[in-house]
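The other protein chains are all here in position, but one chain of the complex has been omitted.
Labels A and B are assigned to the chains in the order they are written; within every chain, residues are numbered from 1.
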Amino acid sequence: MLKYTVKRVLLAVVTVFIISAITFFAMNAIPGGPFSKEKAPDPAVQAMLEARFNLDKPVPQQFVIYLGNLLHGDFGISLKTGRDISQIITEKFAVSAKLGGMAAGFAIVLGLILGSVAALCRNRWPDRLIIFLTTLFVSVPSFILATILLLVFALTLKWVGVFSANNPNYVLPVISLMLYPMSYITRLTKSSMLDVLGQDYIRTARAKGVRDSLVIFKHALRNALIPVITYVGPMVAYILTGSMVVETVFTIGGLGTEFVRSINNQDYPMIMATTIFLAVLMVVATLVSDMVYKLVDPKITFD
Amino acid sequence: MSNNPDVMPKKQFLSLQIDLKKFEKATEEEKTQHETMRESTTFFRDGMRKLRKNPLAMISLVVLFCLVMTIIIVPMFYPYSYEQMITVNGKRDKTAKNLAPFTYSKNELKAIEEGQEIFPHIFGTDELCRDYFIRVLYGARVSLAVGLFASLIVLVIGLLYGSVSGYFGGKVDMVMMRIVDIIYSLPDTLMVILLSVVLTQVLGTSLQGTALAKVGTNMISLFVVFGVLYWVGMARLVRGQILSIKTNEYVLAARAMGAKPGRIIRRHILPNCMSVIFISVALQIPSAIFTESFLSFIGLGVQAPMPSLGSLANAARGGMQSYPYKMVFPALFICLIVLSFNLLGDGLRDAFDPKLRR
Partner (left out) sequence: MSTPLLQVKDLCTSFNVDSGEVRAVNGISFNLEKGKVLGIVGESGSGKSVTAYSIMRILVEPGRITGGQILFNGEDIVKYSKKQMREFRGKRVSIIFQDPMTSLNPVYTIGNQLREAILLHTDRNRKEANARALEMLQLVGVNDPEKRLKQYPYELSGGMRQRVMIAMALACEPDILIADEPTTALDVTIQAQILELMQELQKKMGMAIIMITHDLGVIADMCDEIIVMYAGRICERGTADAIFYNPRHEYTKGLMRSIPRLDSHHERLIPIAGSPVDLTNMPKGCAFASRCDACMKVCLTELPEEFWVAKDHLASCWRNVKDGVILPCNPDAKEQVTWQDLGVKYPFDMKDDEGA
């Protein structure tokens, strides 16, 4: 276990480093840096700016400085607003985390329930309905889904309020963000449940005279959950990128909206910082879910 | 003996009318006729049989076929162009803005009164007075092409990398797989965004004037990104398949007879992992279409005036309440394409994946 942990953590660190490197060098490769000549008012100011942001030094050295700054939590400042990026991120991420957390929670709970139902009603109508709907949900791009939900339920039927700063109604955003991971978890749970239900130990439990409900909840579900854990990492990644779409559609002022705006504004320090921040979150989520998977799966011997 | 009388033969042997001919030895011919042979099926034929029995997969196949035929054939005869304004009597028709489906602009109505025949705008027109149906068709063309081409890139790179790694094994495999591990752990969507942002800027100037300019820098960067990032899944898949097949006797036999590695991979290993790879490609296409539409949403999609389903849907978000159909049509097309590929992929997996067979 220790060896595995060390290996996984090392891989995560390397990944984060590589992401930072790619991000940094890619941004530097863009012709016409942030303080290129057309933008700067006069050469003196530009030289000063370049010195301030270490742009006069060679690129690899800049990278080292940038990394050092990152480690101190200094993400630089936004080109458009001039604000401290780490401040923007902390502030905006709170909103995104709330939205994402709710979506993730609902996705997991509903996905597990639907998946189990589908597995238990295999080849009967509830199964077919669930599988058809989940296939449908994973076939609609999230921005289309979000827009349609917004149009139908908020603007036309007026069942739910539109999200606004004064009246933060999270229902539709959470639903739009949740449907994809929920569908994925449903399908994952179903196949894993079916797999488990075909296992010999389920037959053993039935042969012991254990009641059907207990066979499912005690003997099957716990085993069926194990593969689902591995999806938590990718789900966090999906939700973080999905929130860019959903937040923009519903005009929620979270990190996602900020990121999309920074791309459209070509606010490079902001793009860079947000990318690295989100990437670290995703890598950590994957790391944690992998570790938990190893911990709860007794089938894997620790070597 | 514990058998009760119930079990005992009821017929008295004495009463049996013996037909001695029956007790002659049966000929081989009679024996083979007797045996109701199981239909001998190949893996492929059996899979096809299962696939044909899957209504969803078959419907998807038909839908995809019709769709592909439509987007190939219809634009050849269609009187409007995807990038130009509608013209009436050779003049640009500025009144044909944002028409609803099957309606005509003022100028067109006038022309009709004059006895001209004007082809209806099946999906209406967009805000630049272009026929929307043809734009959606072109969008579907672009989206499908993106999906196919991206999957092809993934397939080629993944196949080469995976088979080399899996075949040679040992140190080569270890190094190659560590690289895969690292690329695999990169958050793909973020990297796609990042690379698209950068490549769009970097390529923007250098492409001008070349044939590639029409495809658009965003498209090219999308393909580059797929080529750089998405192949790892395929490489892992291929490697895993090869590792498991490599140890089979027939491969060992071929090796013992001195067959060259390339030949063994081509002749013995690839045909055996074809089904799994094929399924994976079928499922890769919708994922590529998704990625493209996502990029279109963030503003990194195909270059105007070239439409893609994603960019059309995204452009329609603005006038969503006034012109909902502009959202609905491309959205419907995306869903239809992606849903069909997903259902088809699922059907293929159910029919051909050796792991799911019993």
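To be clear about the criterion, contacts are C-beta pairs under 8 Å (C-beta built on N, C-alpha and C of every residue); 3 or more make two chains touch, one makes a residue touch a chain.
Only a predicted model underlies this, so the values are computations on that prediction, with no experimental measurement involved.
Touch with the chain that is not drawn comes from one residue among A:47, A:67, A:160 or A:210, which is A:210. Looking at A:78, A:116, A:223 or A:286, the residue that reaches the missing chain in the full complex is A:223. Although one chain is not shown, part of chain B still touches it, namely residues 1-4, 6-14, 18, 20-26, 30-32, 34-38, 50, 53.
Interface residues of chain A facing the missing partner chain: 122, 197-201, 203-212, 219, 222-223, 226, 296, 298-299, 301.
The criterion applied here is as follows: only the chains that are shown with their structure count from here on.
Taking the mean of the C-alpha atoms as each chain's centre, chain A and chain B sit 25 Å apart.
Chain B contributes residues 56, 181-182, 185-191, 193-195, 197-198, 201-202, 205, 286, 290, 293-294, 297-300, 310, 313-314, 317, 320-321, 324, 327, 331, 334-335, 338-339, 342-343, 346 to its touches with chain A in the complex. Residues 11-12, 14-15, 18-19, 22-23, 26-27, 29-31, 132, 135-136, 138-144, 147-148, 150-151, 155, 237-238, 241, 244-245, 248-249, 260, 263-264, 266, 271, 275, 278-279, 282-283, 286 of chain A are the ones touching chain B in the complex.
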